[in-house]
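Excluded from the complex is one protein chain; the other protein chains are retained at their positions.
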């Protein structure tokens, strides 16, 4: 009874020359950025572009009719939750939601994550899991017979954010090879910039600039990985010069919660690299500013009106990427 | 792809002689009671009456199919939230819900309301906002490209409550001109009675009685406004006499939270004007008792069975008003 097979949906399904039927990577779970290579990302991005065209009451809008997604969030993340739930509903699916599964009576009583998953899979067709422990998504996927999507597991992975960042670069710049990307802000703790650097290493001719206050510099593991993949990178303390060269300036928030009571250090780091009108004045015409949001004042409000400010379009792309993943996990290519 | 344009819905849409197509007030947001005049309220009330006829599986029940409403509640108000969500679902629409957006990870991290709105509008078609700060709805509407409905912003406005109160009077009494209304209870702090007095001033031949304990009397701004509009009003300390004259007795709860540790004052105010069997005994046969709910003991339980006790019908009217507003904001007249 899956709507995916319905002939009326052929306009969405039969992608003709772009058809992925028989693609060698069936998607079973979405657990970590490492599972995606160029070909798989290219396939997902083509489906995501189709998702931008899904209209209310169109056949595409009924693609997941009758399917139930359970959003199991062990820590609150309203933005991510709403994005997944919107994606499911835009495709005609339904949602069982938990805003704070940590207070789950059964989890509070000592039930294992595996037992919770085995129960919830009886009520739903796919599980979106947000958890406070690294590796939780992998454990959930091992226990579940239905697909699991990792919506962030503590300091671990947040693969849909990584995918939407790469997708946004392709949509905004038009290519992923031969680009220059400046990663700015908290590069030590930021899960998103680490995953982005990792995924960009899969493309050719990429140059990465790291622009970070000393206390939150990019760690050696990513630098070594980039070097091992032949990716050109350098550190810089001159945001203006980097901005003038780059296709993408990816700004991030300095995370206060990482500084404990060292408020002085935090304030110093926070004010160091701000994207403002001055940065815009040297930025190339085709280049864009990205940010995973939420932002505080690391991008000034007067930047928002510039067409190169792409961070709200980036958030919107999260919807299309998640629609694409839900479609692929539940209906296949 | 809007279902509103579908020919099968013409029975709901083509309201014939009552058609509002071309109405001079397109509804873009619902922000405050002041935006409504007689003609606009009359139009909304006619749509609300149509909404009472929307049946399960009827064409009207599919009017908002494919639309997504985000309920962004920065303070809990389950009654209002359920009323809006029921309205959306009765019309075939879908809901993204947040029971407590204040704990929103991004708001907690310092994100502005404007940035949150710009993100959420990428996931939904209309935003219902409840906020603890006066003016928040106006700020949200300024940031959003999609319609915003104010579901209460702190001490500020709660316009859908005001509309449902006026609608209930019309439904129960049959007219809005030439009525006598007694406003009883906490008139100093009650947002609802202030808005109601304001809106009633738009009708002709209205007489308003204020019956309040001294500590929570109606403030001068509303009295002056009524006078400036030529509305007849007087203060009274005799609930029985007022009840015997009025078409509508609008009782309200004395809000304990306004009294701090002055428990004596609260208890004295609270017991002063109770609607009970004695009040019913002098109330005219066609008159009604209203209350915005929740009630404590300011209306005694034995009043509930009297057909003139209209407060649960009033709550139900909130559903029809919200269905009408969602329809108008998303599909037009």
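By letter and in written order, the chains are A and B; residue numbering begins at 1 in each of them.
By definition in this document, a contact is a pair of C-beta atoms (placed from the backbone, for glycine too) under 8 Å apart; a residue touches a chain by one contact, two chains touch by 3 or more.
What you see is a predicted model; the values in this text were computed from it and never measured.
Peer 1: Taking the entire complex into account, which one of A:28, A:111 or A:297 touches the absent chain?
Peer 2: Answering carefully, the residue with contact to the hidden chain is A:111.
Peer 1: Name, in rising order, the residues on chain B that touch the hidden chain in the full complex.
Peer 2: 55-58, 61, 75-79, 82-83, 85-86, 89-90, 97, 99, 253, 293-296, 312, 315-316, 319
Peer 1: On chain A, what residues meet the omitted chain?
Peer 2: Output for chain A: 1-3, 65-68, 70, 94, 96-101, 103-106, 109-111, 115-116, 118-120, 122-124.
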